[in-house]
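What follows is one structure encoded as structure tokens, with my remarks underneath.
Just one protein chain is left out here, and the rest sit where they should.
By letter and in written order, the chains are A, B and C; residue numbering begins at 1 in each of them.
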Amino acid sequence: MAGNSLGKFFCVTNFGESHGPAIGCIVDGCPPGMDLDKNDIQIELNRRKPGTSRHVTQRQEKDEVEILSGIYEGKTTGAPIALLIRNIDARSHDYSNISESFRPGHADYSYWYKYGIRDPRGGGRSSARLTAPTVAAGAIAKKWLSQYSNIKIRAYMSQLGNIAIPFVSWDFIEENAFFSPNMLIVSQLETYMDDLRRSGDSIGARIEVQADNVPCGLGEPIYDRLDADIAHVMMGLNAVKGVSIGAGFDSITQLGSEHGDEISPNGFRSNNSGGVLGGISTGQSICVSLAIKPTSSIRVERNSVNQKNEAVVVQTFGRHDPCVGIRAVPVAESMLAIVIMDHVLRHRGQCGEINK
Amino acid sequence: MAGNSLGKFFCVTNFGESHGPAIGCIVDGCPPGMDLDKNDIQIELNRRKPGTSRHVTQRQEKDEVEILSGIYEGKTTGAPIALLIRNIDARSHDYSNISESFRPGHADYSYWYKYGIRDPRGGGRSSARLTAPTVAAGAIAKKWLSQYSNIKIRAYMSQLGNIAIPFVSWDFIEENAFFSPNMLIVSQLETYMDDLRRSGDSIGARIEVQADNVPCGLGEPIYDRLDADIAHVMMGLNAVKGVSIGAGFDSITQLGSEHGDEISPNGFRSNNSGGVLGGISTGQSICVSLAIKPTSSIRVERNSVNQKNEAVVVQTFGRHDPCVGIRAVPVAESMLAIVIMDHVLRHRGQCGEINK
Amino acid sequence: MAGNSLGKFFCVTNFGESHGPAIGCIVDGCPPGMDLDKNDIQIELNRRKPGTSRHVTQRQEKDEVEILSGIYEGKTTGAPIALLIRNIDARSHDYSNISESFRPGHADYSYWYKYGIRDPRGGGRSSARLTAPTVAAGAIAKKWLSQYSNIKIRAYMSQLGNIAIPFVSWDFIEENAFFSPNMLIVSQLETYMDDLRRSGDSIGARIEVQADNVPCGLGEPIYDRLDADIAHVMMGLNAVKGVSIGAGFDSITQLGSEHGDEISPNGFRSNNSGGVLGGISTGQSICVSLAIKPTSSIRVERNSVNQKNEAVVVQTFGRHDPCVGIRAVPVAESMLAIVIMDHVLRHRGQCGEINK
Partner (left out) sequence: MAGNSLGKFFCVTNFGESHGPAIGCIVDGCPPGMDLDKNDIQIELNRRKPGTSRHVTQRQEKDEVEILSGIYEGKTTGAPIALLIRNIDARSHDYSNISESFRPGHADYSYWYKYGIRDPRGGGRSSARLTAPTVAAGAIAKKWLSQYSNIKIRAYMSQLGNIAIPFVSWDFIEENAFFSPNMLIVSQLETYMDDLRRSGDSIGARIEVQADNVPCGLGEPIYDRLDADIAHVMMGLNAVKGVSIGAGFDSITQLGSEHGDEISPNGFRSNNSGGVLGGISTGQSICVSLAIKPTSSIRVERNSVNQKNEAVVVQTFGRHDPCVGIRAVPVAESMLAIVIMDHVLRHRGQCGEINK
């Protein structure tokens, strides 16, 4: 409720700083009786962890998770599940030159003016490292949703800077460093990223997140709509500047007779709605798009000010993702899993088990 | 908490159906001691109400608000403020032909499968009519924010279908039926809408919402970020399919050296961030864009099914907005006001009064 | 969340002042599909309303409820149910002499220092009149619980001042003005109250509240235990100064071998627990006791201060309950119904339907 909890029923409370002793979360509200072991979570953390290719930050973190509570003899008990990840490779000295200046486009500035104090080591609380506990919590949600309703949640990168990535197959997502659903374009992405890295600059990206087999009826209008809660978590993901569902911004130029998805006795004939009508899931796939901005920690010199509001020139060295959009892919999946799980529990609380 | 409350500290709980006896809301958490009378609220309701031009629904509702509580001798007391709007012009017979069928693109379908019951009269709970209480609550937030910090919240239509509306001046917004900031384009908009209305179809739109003079420091990361909460309310607004902040989807193709807003001792030099960094306001204007889909209630024949899942052809008669984007303008302002107010109160709860 | 909402899932948001235009509430989270009409609610309001005997306040209020939303063709739809009760008999002049002084034992004082403004008419927001919307909401909970699980919630007065009222039968509760389960003692209560009223003083009381047929498994430890949430609502009821469950304060002098309720294959052999162990219902009856203080609005002269902190002598005329404990009986039932209903919905959200 003080800002670091997500979900009303399946509730994730996050803690930690990039270079503090540890990061982690408490997952409260997981139904009892589900098989869960450390590996279920580790497998998702490994997809997000740094250092997996030359295209992401070279910080070396194994991101090994410890389950501290909520499990008895391999099963969830209904009690809160606390997850702990120790920080290992925290080189604070890398940040000394920026500890009193503000990086353009970085949360340095706003944290300082909000709290009057900030932890400059690795971005402190504002670091994308804090998405790791979200991924850990999302792994639990993903597993439960899969068992409850065969719900499958996946994401991929659909654009890197100006390079559009046409969808080919989900099968390719885990076979390249970019979560690209298209193997033919991978070498182009690699070349682009290698050049970018040498230039010391960074780039934005677009991600598509999708949930299949979602039952009809999830969402609590008029304010806690499913799409509203999806927008909340997605815009809350580091570096996201835009969220759309279904036809998204293309809806602006559509006629009603184009946009409204016709229905036959065999189901919907199109999916402009992105699987949500009136804030409630329709049973179609839920399709979300995210715009990810380029990271603000770059070697290119930028004009800025320091904490005394004096003009300075800022360059960021250290180990940063030249495209935060890459590692955002598994995080976006986790976010969607958490929201959908929260809504499954909320729905069955008010209305009982889902019928369709 | 059951879905019809918005805001944690400045909390709006909404009730009502399109053709029920009344709609309204309870605003809980308004600080005591502010002058407030009915007219402060009525003036905003009048901007949203139906029947103000030939381009919006011709339903005749005065949307007259009654303040039931929370005011003593013209001032807020800190107690909840209940607001009541009676429904007057409720022609239920208009809806008889669709009461057992689902309009493509409409919440009919999802409400039915979620609750097992739905109020078909005018869309029941899913009607855009339920934005009126939100506007009433937003009027209170707007007034308080204006007094607290001179915060000014405004919105305009920036695109109608394929017609882009270049920004000229805020002064024009209230002088035309489209909340267009550009008078030269109004006749083109009128012609387009007149043709559209005759065709029985509907169209999407794009809206820009902006808050000026917002202090630095609002937002509660890492989950209840200001931008996340803005995305939540905006995506929760009827017919919205996309929300972006600052550079939004343009961030995808930006380099870090382009996107990150440089700072000088006199302030920021650009506003790609849209006034939010790391989920916290920066003191710059907060700039939000919305994609609004075309309304689903159209006279054009569409294929669909009824509650027995039998194929039917659906046409919607009755009185509908051919472009719901028009009346969404004042609603979007209200939503932004409610979120910002909630965050001012949350911030001063945890950190005390805002300094900058 | 701002203080005027009760329940997380079955959520009641209350508004109004004693002498404002109206009082009421929004009930959000009621499951869809339950038959509900105005009379279901009115019957409970009538049990609490003023003026039903000479032993309670003589204010004349019919407390007629209007259902504004959430019902379609006689059934709940899952949408919020707004309930409105107009204030009729509001004689503000009765309060003029106390509008700038503080009644000893009254919320006048604390409201003034909290908000810097208070509505002195009839106690404003702090009036016991605001329990009427709670009773209306409780009527909905009672009906649903009765249908869901045959849960029955009742209360009675067990002590009036020094007069203990031995329990005889639930059948008598509605047959006298005191909610006494014992008809033999009623004339003694009447005489006592007649004398008290003449003296201009007031008296405390003790109430027992009981829920039968509650399934095992309700409550969300470790903080949102069922007993904790019961204590919350009961201590939040006007004039309550003590709440106990099961053996209550007698537990202090019990040995473990006395207190712990033995179990046989046929069930528990005693009920010192009051139906709650570890914060979770056991399937036994839930038994709660309340200590109600005497009302602070009395004709007896008391020393106090005014808003300028000057010494004054205060006497309260107007129409007050000489024993607020009497009308607290139906309110306490409603409070218990709301808490139990909230926990049924929370339980089935996390764990699915209750088995035992």
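What we mean here is this: contacts are C-beta pairs under 8 Å (C-beta built on N, C-alpha and C of every residue); 3 or more make two chains touch, one makes a residue touch a chain.
Given the structure is predicted, the values throughout are model-derived calculations rather than measurements.
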item	value
Hidden partner chain, touching residue among C:19, C:49 or C:103	C:103
Listed residues C:26, C:41 or C:298, member touching the removed chain	C:298
Missing-partner contacts on subunit C, residue numbers	1-6, 8, 14, 102-111, 113-116, 125-126, 130, 159, 161-162, 201-206, 216-225, 227-236, 241-265, 269, 272-274, 276-283, 291-298, 300, 302-305, 309-311, 346-347, 350-351, 355-356
Touch residues of subunit A, complete complex, unshown partner	1-5, 7-11, 13-17, 20-24, 26, 28-29, 32-33, 66-70, 72, 75, 77-82, 84, 114-119, 124-125
Positions on subunit B where the hidden chain makes contact	1, 8-9, 29, 31-32, 78, 345-346, 348-353
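We adopt the following convention: only the chains that are shown with their structure count from here on.
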item	value
Chain with minimal offset from the mean of all protein Cα atoms	B
Chain separated most widely from subunit C, comparing mean CA positions	A
Whole-Å separation of chain centres (CA-atom averages), subunit A against subunit C	45
Chain centre separation (subunit B, subunit C; CA means) in Å	38
Between subunit B and subunit A, distance of the C-alpha-averaged centres to the nearest whole Å	26
Multi-chain contact sites of subunit C, meaning residues that touch two or more partners	8-9, 29, 32, 78
